[in-house]
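Read the structure below first, then the notes.
For this view, one protein chain was removed and the others were kept in their places.
By letter and in written order, the chains are A, B and C; residue numbering begins at 1 in each of them.
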Amino acid sequence: MSTIESTPTTTPTKAPTFREQLVGFHLIWGVVLAAVGYFVCHWLGTKVGGHIDSQSATDQDDLAVFFGFLGATLGWLIGLGFFNYPLSRMLGRPASLVEGEEYGVWRYFRLCTDHKVVAIQYFVAVLFFFGVGGLNAMLIRGELTSDNATFIPAGNYLTLVSLHGTMMLMMMSAGVLGPLGNYLVPLMIGARRMAFPRVESLTLWLTVLAGFVLISAIFLGGFPTGWTGYVPLSVEARAGMDAYLFSFALIGISLCLVGLNIIATVMTMRAPGMYWNRIPVFVWGMLTTSILAVLAAPVLFAALYMAALDRTVETTFFLASNGGSPFLWDNLFWFFGHPEVYILALPGFGIVLEILPVFARKPLWGYRVAVAGMFGVALLSFMVWQHHLFVSGINANLRPFYMFTTELISIPTGIIFLIGMGTLWRARIRFTVPMLFALAFFFNFLIGGLSGVYLSDVPSDVTTHGSYFVMAHFHYTIMGGLVFATIGGFYYWLPKITGYKLDETLGKIHFWMMFIFFNLTFFPLFAAGLLGMPRRVSNYNPSLHALNVFVSISAWCLGLSLLGLLANIVWTQLLVREPAGPNPWLSKSLEWQLPSPVPAYNFERIPVINSAPYSYGIPDAPPVADFGKPAVLPGGPAITPEGGVI
Amino acid sequence: MSAVGAAANGAGADVRHGRRILIIWVIANVILVPIVIWVVGPHIPPYHASRQSTEQHNVNVVLTALATPVLLMIWVYFGYSIAVFRQRGAEVVDGPPLEGDPRIQITWLVATTAIVLALAVYGTVGLLGSSNGAGGGQGPTPLAKPANAAGALQVQVIGQQWMWTFRWPGYGGVETPYLVLPVNREVEFHVTSIDVAHSFWAYELGVKADAIPGNDNVAFVKPTQVRSFQIRCAELCGLWHGHMNTTGRVVRQAAFNTWIAQARVRYRGVTKQLPPYSHVYYPVPDQRAS
Amino acid sequence: MSASAAPVVPEPEDPRLVAANLVVGARLFASAMAFVFMSFVFAFFYLKAVDSNGMWRPAHVSPPQGYGIAILICILAAAAAFELARRGLASGTGSVSMLALALGLSVAVVVLQLIEYLAGVDFGADGGGYASVFYGWTAMFLAFWLGAVYSVETLLATSMRSAREAQAAGTTIETLRPSADATMVYLYSCAGIAVVTWVLLYLIK
Partner (left out) sequence: MGILVAAAVVLVAVVFYIADFLSVAPPVLAATTSNGATNLTLQTVASYGHAPDPDWVTYLGRDSDGNWHHTTVYQLPAHTLVHVTIYNFDGASGLRNPFLAQIRGTQGGVASVNGKPVSVIDQDDASHTFTVPDLGISVPLPGVADNAPNQCSVAPCSLSMAHQTIRFSFVTPGPGTYRWQCFVPCAASFYYGFGGPMQTIGWMSGWLNIV
C-alpha cells in the first residue's frame, strides 16, 4: 500500500512561478530519467547476469533488459514526482490528497490528483495507442493482400501481429475504465475526487509507459507470440519478448489499481441519498469491470513474472523437460484472459444502457435486472477459461463442463439485450450520433455473441478453434461492441468534458462509414476461418486470395472512417468551439446538471440525491438531486454500517 | 405510420405492436430457415471426408438453423422499433414511463435457459457419444473412444519447428515426412511436440489437436472418402508457422500397405537412429555454446 | 480546461471518509495480493501433480528448514507487535516503541530472506519444478512484504513526529488510526500468506 493517507489538507495553494514549473517534476524529467535509468540499470544487469549460461551471449542478455526496464520505470516515476509524497510520508510529514492541481496547463504533463485531468490524459493516451494499434492493423491487411509472405518479412509480420494484438488488448482494457470511468464515476455518484487520487494518476502514467515499452520491442528484435505469449515459444524468443512481458505486467498493475480505486470510490464516496438502487447503470458497469480487473489482473501478473524468471534466471516453470508444464501458462493466462474479454465487454454494456434511456426518452426498462445481468457475466467469466483449450489435450474430460458454463454466459448477456429492447418499446427515439452507436453495438454484439455459440460447442470448435473464425468473433465483440460503445460514449460525454459538442453531421458520416466497413471487413472473415485459414499466418491458401483482398480494402476504408472522428475532434474542439451548454442532450443524469466543463471542485456543495437518473416521462418526478441544501458532509450515509463498507 | 397515436393509448398499443412484430418474425422465419437448412446448409464446412467432420458439419448446420430465428427476432424487433417509435422533428417528447415487466423478464430467462441447456446437452452428446470426440484432441486418456479402439491404426504426429513428421509404431516405428491413411479404418493420432506448442489441423478430416511438449494428445478419426486433405498448424509456433503445411492422402488399404512398405525400406537407415517409440519426447532446453 | 470555476472553498471532508477509503482499499489490495499467491499455490499443486519428466522435486532439492521457521516467526511477531501498537493508538496513547519493534522485525524478515538466498539454499533455480516455485514465490512475497515495511515505517515516523511537535500540521493520534487499520489489514494478509508459504514450501515433503 503506497497510499497510507490521512485527513487531507485541502487548502488551495497559490499557482507556482514559471521557474518552479520548469524545474519541478513533470513529463520532460520523466522521459530524461527513464532513458538514464534504462542504460544505467542495463549495464548493472550485464554485470549481475554475466554468470548465467542463458545470459552469456552478448545479444541475448534478458536479465539486463529487465533491469533496464525496471530502471526506466523508476526514473519515469521519479521524474513525474511520484516518489515525493511517499518519501515525505516516510519522514512523518502530514498526509494530503491534493497535488499538482495548481499548475495550469502543466497539470496535463505531471502527477495531478484532479480526476478530470487524469481522465483527459487517459483520453489522449488511449487514442494515441489505439492509433498505433490501428495502423498496425492496416499494415497487416496490406501484407495479407498477397497469399505468400512478400510485402513484409515473415518474422517481422509476426511482430506486427503481436504488436497489434497486445497493444489493442492492453489499451482497450484501460480504454473505458481509464478515461470515462475516472471522469464520470465521481460525477455520477456525487463525489469530488476518487478514493485514491495519487493511485489514479499512477495508473495513467504506468499505462503510458507500458505502451512505449511495448513499442520498444521492435528495437529488441520484436516478439513472435501474439498477445497470448504462449510458452515455450515465448521462452525461446528474442529480447523483444521481455518488452512484451514487462509492459503487460505494468498494465496488469495499472488495471488492478484502477479497479481498486473505482470500487473504493463507489463503495465509500456516494453522496447522501445515492443508495445502491440509484447508482447509474454506467457506474454498475464500471464496478463489475473493476471487480474483474482487481481479481484477474494479479493472476496475469504472476504468470508474466514466472515467464520472466524462466527467461532470465533459468527457472523451469514452463519447460516440460525440467519439471515444468506449458499448461501452467495456459491455465494462468486464460484465467486472466477470459475475465479480460469481459473487462472489454461490460463497460460497453454500461455505456449503451446509459445512453439508450436518454434518447429513447424512457426509463431504463428493468434497472435491477440489468445490474443482475452484469454481475452474472462477471461471475461466470471466472468459470469458463478452459474453453480456450478445448483441443489442447488438457483436462479433456472437463470439456462438457466448460462447454456448459460458456453457454451459460449467453443468459446474462441476453438480459442486457432484453433491457435494451424493453427500453426501446414505444419510445420516442431520437437518432443522435451516440444513439446510432449504441444501436450498432447491439447489432454487432449480437453477431459476435451468436458466433461465440459455435466456438463454445466443442465439435464445432474443433474446426473453428485457432482459425479466422475466432478472430472475426472477438473483433465483433471487442471492436463491434466495446469500441462502438466507447466512441458513442465519447460523442455523448465530450460536451461535458470540454464544453464543445462534436458535429452531428460529420459524426453521422463517420458512423455510417465505420458501421458499414466494419461489417464488410469482419463478416467475410467468418467464412475465411470456416474455409480453413488459421490465425496469424502471413500466407494462406490461394483460393482465399480474392476474399482477403476484399477484406483488406474494406479494412482500409474502416481505418479511413476513424479519420472522420479525428477530423471531427479537431474541427469542433480546436477550430469552431461552439459552447454546448450544460445539458445538450436534456439528460436527467447527475453529471449533466453541472456546468460544462465541470468546475474544479465538481460540486460547490455535495448534492443530496432524490432518485435514480432515469425518470423520463414520469409526471411530477422530483429533480434528480438537490444542489442548494445546506452543507451536508459528503459520504454521510455511505460509510455507516448499512452503507456496506465495514 | 401512426407511431405517436399508437404509442399514445397504452395497453392496446402494446398488443398491436406485439402482434405486428410477431407476424413479421414468423414470416421471415418461414422464408429463411428452410433456405438456411437446405440451400446454405450443404455448403457449410467442414466436408464429409470423415465421420468426425460429418458430425461437425451437422453441428454447424443445426447451430446455424437455431441461430437464425434468434437473429431474426432481435433484428425484426429493433428494425420495427427504429421505424415505428422514431421521434421526428426537433421537439423532445418523453415516452411512457414503462417499468420492467417481471412476467416478460421471467419468460425471457426461461427461454434462454432452455435453449442453453438444449445446446449443452446436444454438444455433449455429439462430443462424447456419436463422434468419439469429434476429432478434437482429448489428451493422454481419451474419454470418447470408438468401439474398436484396440484395432485402430496408431499414428504419432510429431510437431517441430517447422515441419510435421509421422511415426508408425505398428510398422517398426518408421518415421515419414508424409501422412497417408487407409480409408474406412479407425485412426488413433498421438499428437506431441519436441519443441514449442503446435496444433495439428487436418482440415478436411475435421481433426485438430494441439501438439504440446511433454504431452500425448490423442484424437480419433475415421476417414470415409478417398481424397487428399490439407494439414496445417493452428497454433502460433514461430517464424514459419504459416508454412507448416503439407498435404495428406486417404487411400485404399492395399495402396496404404504398399506405401508404408516402401517407406520402411527407404528410411531403413535412419530408422535405426530413431529413439525407441514413446508417447512423449522431452526436448532438452540446451543452450549450446558455439 | 476545467480550471475556469468560481474559486469556491469547499467544506472540508468528513475524516470518516478517508478512514473508509483506506480500509476498503487495503482489503481490495489484500484480495488482489491473495490472487497473486493463489497463482503460485496453483503452480505448486499443478506441477507437483504433473511431475513432468520426473523433475518436480529431485532428491537433493530440500529447503533450509531453519530459515523457513525463523522467517515465519519474525513475520508473525511483527504482526503481533503491530497489533499491540494499533491497540495503543486506538486507546489514544501513542506506542512508538511497539511500532519500532514491529518495524525492526519486518526488516529482519527481509534480511533473513536475502541471507537464505545467498547462504541457505543449496539448489539452483533450475533444479526442477519445486525449485522454480520456491524461488518465484519467496521473491514475490519479499516484494509484497516491502510494502508492509513501508506502511509500518510511515506510521512510526508520523507518530514520532506528532509526538515530537504536538501539532504537526493536522496530524494527531486520532488521524493515525485509519492508516493503522489499513496497515493492519495488509499486514495480517501478509502473515496469512506467510503461513501458507511455510506449510507448502517447507512443511510438505
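The working rule: a contact is a pair of C-beta atoms (placed from the backbone, for glycine too) under 8 Å apart; a residue touches a chain by one contact, two chains touch by 3 or more.
It should be emphasised that the depicted structure is a prediction, and the values quoted were computed from it without experimental measurement.
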item: Partner chains on view for the chain not depicted; value: A, B
item: Chain not shown: contacting residue from A:48, A:90 or A:132; value: A:132
item: Contacting the left-out chain in the complete assembly, out of A:218, A:527, A:549 or A:621; value: A:218
item: Options B:163, B:180 or B:226, residue touching the unrepresented chain; value: B:163
item: Residue of A:104, A:153, A:581 or A:623 touching the missing chain in the full complex; value: A:153
item: Residues in chain A touching the chain absent from view; value: 53-60, 108, 120, 124, 127-128, 131-132, 135-136, 139, 148, 150, 152-157, 159-160, 163, 215, 218, 221-222, 224, 232, 235-238, 319, 498, 569-570, 573-574
item: Chain not shown, touching residues in chain B; value: 158, 160-163, 165, 175, 177, 194-196, 238-240, 243, 245-246, 267, 269-270, 273-275, 283, 285-290
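Heads up, the rule we're going with is that only the chains that are shown with their structure count from here on.
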item: Chain contact topology (line, ring, star, complete or other); value: complete
item: Chain centre separation (chain A, chain B; CA means) in Å; value: 30
item: Residues of chain B whose C-beta touches two or more other chains; value: 214, 282
item: Touching two or more other chains - residues of chain A; value: 316, 320-322, 325, 327
item: Interface residues, chain B side, partner chain A - complex; value: 6-7, 13-14, 17, 44-46, 52-53, 55-56, 59-60, 63, 67, 70-71, 74-75, 77-78, 81-82, 85-87, 92-101, 104-105, 108-109, 112-113, 116, 119-120, 122-124, 126-128, 131, 133-143, 191, 195-197, 199, 201, 203, 206-210, 212-218, 230, 232-243, 280, 282-285, 287, 289
item: Chain B partner contacts - residues on chain C that touch it in the complex; value: 52-53
item: Complex contact set, residues of chain B against chain C; value: 214, 282
